[in-house]
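A single protein chain has been omitted from the complex, and every remaining protein chain is retained in its original position.
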Amino acid sequence: MEKNISFKLKVWRQAGPKEKGQFVTYDVNDIPTDTSFLEMLDIVNEQLIEKGEEPIVFDHDCREGICGMCSLYVNGHPHGPATGATTCQLYMRRFHDGETITVEPWRSAAFPVIKDLMVNRNAFDQIQQAGGYVSFNTGGAQDANAIPISKVAADEAMDSASCIGCGACVAACKNGSAMLFVSAKVSQFALLPQGRAEAKKRVKAMLSKMDELGFGNCTNTGACAAECPKNIKLSNISRLNREFVCAKCSD
Amino acid sequence: MWLTNSSVGRKVVMSVTGLFLILFLTFHALMNAVALISLDAYEAVCEFLGANWYALLGTAVLAGGFVIHIIYALWLTLQNRKARGDDRYEVSARPKTVEWASQNMLVLGLIVLCFLFLHLYHFWAKMQLPEILGDFPMSGKNALATTFGQWWILPIYLIGFLAIWFHITHGFWSAFQSLGAANEKWIERFKCIGWWWATIVMGLFAIEACYFTWFFAL
Partner (left out) sequence: MEETIIKTAQPVIDSKIPEGPIAEKWTNYKAHQKLVNPANKRRLDIIVVGTGLAGASAAATLGEMGFNVLNFCIQDSPRRAHSIAAQGGINAAKNYQNDGDSVYRLFYDTVKGGDYRAREANVYRLAEVSNNIIDQCVAQGVPFAREYGGLLANRSFGGAQVSRTFYAKGQTGQQLLLGAYSSLNRQIHAGKVKSYNRYEMHDVVIVDGRARGIIAKNLVTGKLERFAAHAVVIATGGYGNTYFLSTNAMGCNCSAAMACYRKGAMFANPAYVQIHPTCIPVHGDKQSKLTLMSESLRNDGRIWVPKDIEDAKRLQAGEIKGSDIPEEKRDYYLERRYPAFGNLVPRDVASRAAKERCDKGFGVNNTGLAVFLDFSEAINRLGIDVIRQRYGNLFDMYEEITDVNPGELANEINGEKYYNPMMIFPAIHYTMGGIWVDYELQTSVKGLFAIGECNFSDHGANRLGASALMQGLADGYFVLPYTIQNYLSDQITVPHFSTDLPEFDEAEKRVQANLDNLMSIGGKRSVDSIHKELGHIMWEYVGMGRTKEGLETALAKLKELRHEFETNLFIPGTQEGMNVELDKAFRLRDFITMGELIAHDALNRNESCGGHFREEYQTEEGEAKRDDDNYFYVACWKYNGDDETAPTLIKEPLHYEAIKVQTRNYKN
């Protein structure tokens, strides 16, 4: 049954990209357990505004786990302790009365903090711009059923494509590596005939952009896949490696 | 050159050298096993792998493998620490599916490295090195006797073996993953093969070390 809980909220506050940040602890009282984590933050923010203080800034938008905007590192886990869910899909019934909840931003050199818990994930866009597409112009497509694609490949491509670009993989990785993100996009296109034509060019371009932007190297710890809110699989990384090694060997 | 300037290339180098070292360890364990059966036969193997050109070449390649593996490991770790950013997490938790070894490969590697130096001092420095320098090498049997004649060497070796075991249980499947040889099914298979491989090889080493200690020290 629903009940109310009280707890300490330890939040990273940072006024701007170049300012120094620190943790601030707030006492939060009587939160119904059917409140979502972000609604709880809304309540805390309302209280801060009432006191004339600036609210805690965090990224959020759709609040149904698909836009990839929310990005909180809660109690040592990106998107908090729930598996296969984003921060906005996290409900307070996961927490206990009296505990301390620590909320941090994604910490990665490639994702600088903008304010408080909000980070700049533009690096992900840049990787996609480097090659995450099929090069053809609007209107030039043939009939959608002209090329049959096996259901197995289509389903696997769909699984890879369900990445929401939130950056939890980078946040979870002790190396700050973006391999799971890059591999998901590379895999989606590698699995479909439409993407094969420029597969080699794509994997080289996206990977070199990823390296250039200062993401770390993958050491296959698997933390990315374990924390991914969309359950993107680790095998995508192997596929990315295979695509890359084959592309380089055929140069 | 993509093997140095791309992240996947660097991992490929780690994988190839790592697999090579696993292969070497396997042969090493098998050669040692000869001593379990007959010390004379073991002596013959040692003589065969003296300072001949092929043994020297083998040693050089092996040393190269080690050096590259270690240098790349340090290089990658430095890059990875930089990628993590200046602020560390206040709280971090390891997800259940993440192996402890996978997040501590550098520490394990450093333990293995220390063990390696000790081991080189015990054997290589007394056998192949003098021969290269034109001195008279110690026989394999004598080297075993001097080393394992002291009982306290055994626990040190066992700790080294354990570190290598942890290192390989992750390193084995990780190498295939980095080379792109894995998929959803084969990740699990490689993990399983890697676990058994590491257990059999390191188990064999452990049995050998125990046997030599029993034989020479007790």
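First chain written, first letter: the chains are A and B, and each begins at residue 1.
Rule of thumb we're sticking to: a contact is a pair of C-beta atoms (placed from the backbone, for glycine too) under 8 Å apart; a residue touches a chain by one contact, two chains touch by 3 or more.
Small disclaimer: the values here were computed from a predicted structure and weren't measured.
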item	value
Visible chains in contact with the missing one	A
Full-complex contact with the absent chain, from A:R13, A:R63 or A:K200	A:R63
Contact residue for the chain not shown (choose from A:V28, A:A157 or A:V203)	A:A157
Interface with the undisplayed chain - residues on chain A	15-16, 32, 34-36, 38-39, 42-43, 46, 48-50, 52-55, 57, 59-69, 82, 84-85, 89, 91, 93, 114-115, 118, 120-122, 124-125, 128-145, 148-151, 154-155, 157-158, 161-162, 164-165, 188-189, 192, 194-195
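Criterion: only the chains that are shown with their structure count from here on.
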item	value
Separation of mean Cα positions, chain B and chain A [Å, integer]	36
Chain A contact footprint on chain B (complex, rising order)	2, 5-12, 76, 79-80, 82-99, 102-103, 105, 170, 173-174, 176-184, 187
Complex contacts: residues of chain A adjacent to chain B	10, 12, 21, 23, 73, 75-77, 102, 104, 107-111, 172, 174-177, 179, 207-208, 210-211, 214-223, 225-227, 233-235, 237-246, 248
